[in-house]
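Working notes, beginning with the structure itself.
Heads up, one of the protein chains got dropped from this complex, but the rest are sitting where they should.
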Amino acid sequence: MRVLVQPQRFDAAQLLQGFGAGAGAVVTFTGLVRGEDGLVALDIEHYPGMTEKALRAHAEAAAARFGLSDVLVVHRHGHLAVGEPIMMVATAARHRRAAFDAADFLMDWLKSRAPFWKREIGPEGPGDWVAARDDDEDALARW
Amino acid sequence: MRVLVQPQRFDAAQLLQGFGAGAGAVVTFTGLVRGEDGLVALDIEHYPGMTEKALRAHAEAAAARFGLSDVLVVHRHGHLAVGEPIMMVATAARHRRAAFDAADFLMDWLKSRAPFWKREIGPEGPGDWVAARDDDEDALARW
Amino acid sequence: MTLEILYFAWLRERIGAPRESVETSAATVADLVAELVARDDRHAAALSDMRAIRVAVDQELSGLDSPLAGAREVAFFPPMTGG
Partner (left out) sequence: MTLEILYFAWLRERIGAPRESVETSAATVADLVAELVARDDRHAAALSDMRAIRVAVDQELSGLDSPLAGAREVAFFPPMTGG
């Protein structure tokens, strides 16, 4: 299991080197900054200390619940330009259903329970804080 | 859109270079040869011509149905040792739900509709052809 | 008409060849199967349980009642196990 919280870009290929050895199924999810409505960048704030602890606890919970042989979570904070990767989760399991469901579960959790806050940066500078979405909350209730 | 059917190993990092540019969500699924019950390798037979055509048609169907901005399918055939990757699908979309569902859909389809047949190779040589699973058929019926 | 018949996986092994050309006037896949089964024991054994066999006509998945008019290639194979 590996959990990383960092401002730097991450090298997905390097992080996934050897990931899922012995497993039959590996799923990855990568979230990227989408350049919509004049967005130039996102500033992502987080809660140092709590973030790592919460990510670790939920990666462990996902591993136990879905019988994962491995799990990886990397999430960036700070200034992220349009097109840059924000985060990635990877899950490894014997069969595809568990790997898919675990990645899906981790994403639903990350969206509304991990202590990150996104602010939109436009051409004129800092704009609105991104509002939480009701359907993210609904998605979490599925599990 | 990119569809590859080949005996060689594929370089996931290279295939995913630039994949999903402009998208908000990228999901990948990788299937690997699991070393269970003395399995040494898989021999994968396919239907040259039909395989590429069917894969392309279903990648297009998934792209249309889930509004994907990009989709990639690579599937190997021939002799694959335990631990080697068999195939990968990647899906790119604006939001995570579409990317997840499209990858899930493509996998369910590949498992029971793409013209590949796996044979187990044990320490003594070729063994049984892998039997189709009822739950793979059931999985496809979800869509 | 002349049809190319293809066999894959254990069907290929039971037939003993990956492909053969047949002269036939079969109107449907079911007619063709009946002709092949009547040909010899190997075909009869390989094609004895069509519920365990899938068919593609010109590389499109088809059923036993699919027409063969204009077809050039018919493939028989077990349920697929890709992915």
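Each chain gets a letter, A, B and C, in the order it is written, and its residues are counted from 1.
Basically, a contact is a pair of C-beta atoms (placed from the backbone, for glycine too) under 8 Å apart; a residue touches a chain by one contact, two chains touch by 3 or more.
Predicted model, so just to flag it, every value in this text is computed and none were measured.
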{"item": "Chains shown that the absent chain touches, full complex", "value": "A"}
{"item": "Touch criterion as defined above, residue of A:Pro7, A:Gly49 or A:Gly122 at the omitted chain", "value": "A:Gly49"}
{"item": "Of A:Val3, A:Ala63, A:Leu80 or A:Leu110, the one touching the omitted chain in the full complex", "value": "A:Leu110"}
{"item": "Positions on chain A contacted by the hidden chain, ascending", "value": "31, 44-47, 49-50, 53-54, 75, 86-87, 107, 110-119, 129-132"}
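One rule holds for everything that comes next: only the chains that are shown with their structure count from here on.
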{"item": "Centre distance in Å when chain A and chain B are each reduced to the mean of their C-alpha atoms", "value": "24"}
{"item": "Mean-CA-position distance for chain C and chain A (Å)", "value": "49"}
{"item": "Chain C, residues touching no fewer than two other chains", "value": "83"}
{"item": "For chain B, residues contacting two or more additional chains", "value": "31, 107"}
